[in-house]
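In this view, the complex is presented without one of its protein chains, the others remaining in place.
Letters are used for the chains, namely A, B and C, taken in the order the chains are written, and counting of residues starts over at 1 for each.
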Amino acid sequence: MRREIPIAICFLFGISFILEYFIPHEGVLSIFETIRQWAIIVIAFAYVLGIANLLRINYHVVQRKQRDWPYKIILMASLFFMITVGIVFDILGVGLGGIGEGTIFGWVYYHAQYPLQSTMFALLAFFIASAAFRAFRIRTFQASLLAVTALFVMIGRVPVGESLWAGFPDFTEWIMNVPQLAGKRAIMIGAALGAISTALKVLTGLERTYLGGE
Amino acid sequence: MIIFPCSKAPRYRPFLRVVFLLICILLIDPSWSLAQEDLTESWFNPNRVNMLVFLVFFFGVIIYFIRRAKKGKSLFIRRIAGLDAIEEAVGRATEMGRPVLFVPGIEDVNQIQTVAAMIILGNVAKMVAGYDIPLFVPICRPFVVPVAEERVKEGYASAGRPDAYNRDNVRYISDEQFAYAAGVQGIMLRDKPMANLLFGSFFAESLMLAETGFLTGAIQVAGTANIHQLPFFVVACDYTIIGEELFATSAYLSKEPKLLGSLKGSDLAKAVIMGILALGAILVSFGVIEFKNWFFIQ
Amino acid sequence: MWETIGIWFGAFLTLCIFSFLYKDNPFYKLAEHLFVGISAGYWATLEYHNVFRPNLWDPLTREGRLLLIVPFIFGLLLFSRFTKKYSWLSRWPMALIIGIYAGITIVGYGSGDLILQIHANLLPLWTDNWLTSLNNILLTVGVITGLIYFFFSKEHKGALGAGAKVGIWFLMISFGASFGYTVMSRMSLLIGRVYFLLGTWLHLLE
Partner (left out) sequence: MRKFLEKLERLDRRVIFIFIGFSIALPLLFPVYTDFSVTAPVEGFYNAIEELPPGSKVLVSCDYDPGSMPELFPMNIAVFHHLLSRGHKVIMMQLWATGTLLAERAMTEVLEDFPEKIYGEDWVNLGFKEGREVVMVSMGTNIPKTFPTDSRGTKVEEIPIMQGVTNFDDVALLMNVSGGLPGTKEWVLQVQSRYGVKLGSGCTAVSAPEFYPYIQSGQLVGLLGGMKGAAEYEKLLGRPGTAQRGMDAQSVSHIVVFLFIFIGNVAYFAVKGKKKRLQVSR
């Protein structure tokens, strides 16, 4: 019982999205439309669950005074701060509450979240350069194919490549449009088959790891 | 029975109840009414018959192969060359008496790549068990820890050395991507493992790990289905298992019907697709385009 | 005034993150945790304003669309996993989400990544233009041999082995292109940050 119902739910909702593709009947479509509206709501709750989980894990760390616990307090405080200025202030009608430009929420986004996140990703520029210098080794024929393509693309896609050789952009586009594309398409077809077979096993209940242990 | 996994009639009851409930609810909702204008009466979209044919065929072969595998019929899968690479790397570590490091990616335990990594981990544990060298398994997601522990324990036991299992070697490092990468890099630099095996779902940390491993002179074998990370593994590792090969490896090792069946099903589909591509290209070259047009979806 | 304070604050946080390049340190940790907290809070707030209110609460309470109670309950059931006794109930909404994504995957990948890709790859092998012919031959050979590499039911020997070998060449070229583009992407991200530090913060760029 505890296993069958979830499997039935999984099957029903999943199959509805497949049937919807084949059946253009308006009446049927409006049933599916309702299901989609539901899905959006449940999925939104799933994200809230993720945030609740984050809080729970960090609360435990603080409670047990595990490694880096003071930082976890900062994490939770900033989370609550955003919710307070974004939701609570909005409900209470406090000035500068709510979301959007010109609110406290917006200010924190532009001047904290935005620099933080974009800098986190900018770190990767340094790491990729270091890896290029210290670990990019052309040891086999296959690696040399990879390397030569990478170098052509890297130089051919930037303005300096074009000033070295006027045909560079066209040549790079050819690499991208022919040999590169063939490789990507083979991977794409293989991956699509894999994804569909996994999804099929989930729908039919052959694959139930998502149910977890009893 | 094929579609629905409950075998005895009473077991259908909860399912039917849910269906009944859904229908009832749909009928009372005010936003939903049958009296909508512009009723498209058709019950099937004929433009999509190619999709239907494909799905029916593909579902059929997968179910067929899974059932065959369940019945114990042997399904041939070629040995993936990557397994030899793993064996050789572990062998080298045992010769030198240096540790083996296994990194199972940074995704959670319910992700298919992590599952494949766990199967390979069990196999590696079996190889390592006979020699007194440590097998380090640093982990990014808490829920992966018990599964990894179980796998390593099983591997040691099946090699007849349950005593060699050391619980401290399977450790949780951090949920944060870069903090995890830094932790694994620490192990690489401190404990100097001779074989680094990186299997699972990797993201931006892949190149950090592969680079550090390269510098410590370890033999590295990697495998991931995250295509965007493969270039970094190919250049910095000694051998790379590419994309689907990861799943084929886990199916080969585990012999589990579910995995074997869908792999064989996909293989058959691939063979058909290759045939279509070759035949279609020739037909189109001769000016016959009806065949090609059949693969268009409107 | 607040704008200026904001820019200085942003610059401070930027430098905190960059300090990781020297080594892991408390400033980096502070910034990292701040980032996780703020983005989770941001996310939660948006779910409230953009989904919970317009798609659930307002239609339910103001328009009387009672049917929406169903997804509401399903959503709440997710939280049952925080209890020991009722955690099994959270499988229902999980099953719903997973089922939907499975259905969507089957249709989307089947049409967009399989059938339409096959359709696009059925190309004439000889045409009036030699370059087009060459390209079409390369595309056909590349995709077929690439698929051979991912074919596991036969040993890669003889013709199949040769095919797989050619296939891996195409795959490697494809990885090379990805490598080049990834370098491009990462450098752009750094350009963005340096632009902020030198331009917006220090006013060194005209």
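What we mean here is this: a contact is a pair of C-beta atoms (placed from the backbone, for glycine too) under 8 Å apart; a residue touches a chain by one contact, two chains touch by 3 or more.
These numbers come from a predicted model, not from an experiment.
Visitor: Taking the whole complex into account, name the chains on display that the unshown chain touches.
Guide: Hidden chain, whole complex, touched shown chains: A, B, C.
Visitor: Which one touches the absent chain: C:F74, C:W92 or C:Y109?
Guide: Within the whole complex, the residue contacting the unshown chain is C:Y109.
Visitor: For chain B, which positions touch the chain that isn't shown here?
Guide: The list for chain B reads 81-82, 84-85, 88-89, 92, 215, 217, 219, 221, 227-228, 238-239, 297-298.
Visitor: Kindly note down the residues of chain A that lie in touch with the hidden chain.
Guide: 17, 20-21, 29, 32-33, 36-37, 39-40, 43-44, 47, 99-101, 106, 109-110, 113-118, 120-121, 125-126, 128-130, 132-139, 142, 147, 151, 154-155, 157-163, 169, 173, 176-177, 180-181, 184-185, 188
Visitor: Could I get the residues of chain C that touch the absent chain, sorted low to high?
Guide: Counting only chain C, the missing chain is touched by 21-22, 39, 42-43, 46-47, 49-51, 53-55, 58-59, 100-101, 104, 107-109, 111-113, 116-117, 119-120, 156, 164-165, 168, 174, 177-178, 181-185, 187-195, 198-199, 204-205.
The rule we apply is simple: only the chains that are shown with their structure count from here on.
Visitor: With contacts counted as defined, which of the two, A-C or A-B, has more C-beta pairs across the interface?
Guide: Higher C-beta contact count between the two pairs: A-C.
Visitor: Could you grab the centroid distance between chain A and chain C? Build each centroid from C-alpha atoms only and quote it in angstrom.
Guide: Roughly 4 Å, centre to centre.
Visitor: Could you give the separation in Å between the centres of chain A and chain B, each centre being the mean of its C-alpha atoms?
Guide: 18
Visitor: I need the residues of chain B touching at least two other chains; which ones are they?
Guide: In chain B, 26, 29, 31-32, 51, 55, 178, 227, 231-232, 234-235, 243-244, 270, 273 touch at least two other chains.
Visitor: Of all residues in chain A, which are in touch with two or more distinct other chains?
Guide: Within chain A, the residues that touch at least two other chains are 5, 7, 9, 11-12, 18, 21, 34, 120, 123-124, 128, 142-143, 146-147, 150, 187, 189-191, 193, 196, 198, 200, 210.
Visitor: Touching chain A in the complex: which residues of chain C?
Guide: My answer: residues 2, 5-7, 9-11, 13-14, 17-18, 20-21, 29-49, 51-52, 55-56, 67-68, 70-72, 74-76, 78-79, 81-82, 88, 91-107, 109-111, 113-114, 117-118, 121, 135, 138-139, 141-143, 145-147, 149-150, 167-177, 179-184, 186-187, 189-190, 192-193, 196.
Visitor: Quick check on the complex: what are the chain C residues that touch chain B?
Guide: The contact residues of chain C facing chain B are 20, 24, 32, 36, 64-67, 70, 106-107, 110-111, 114-116, 118-119, 121-126, 136, 140, 143-144, 147-156, 171-172, 175-176, 178-179, 182.
Visitor: Which residues of chain A touch chain C in the complex?
Guide: Result: residues 2, 5-7, 9-18, 21, 34, 37-49, 51-52, 54, 56, 68, 71-72, 74-83, 86-87, 90, 98-99, 105, 107-126, 128, 132, 142-143, 145-154, 157-158, 174-193, 195-196, 198-200, 202-203, 210-212 of chain A touch chain C.
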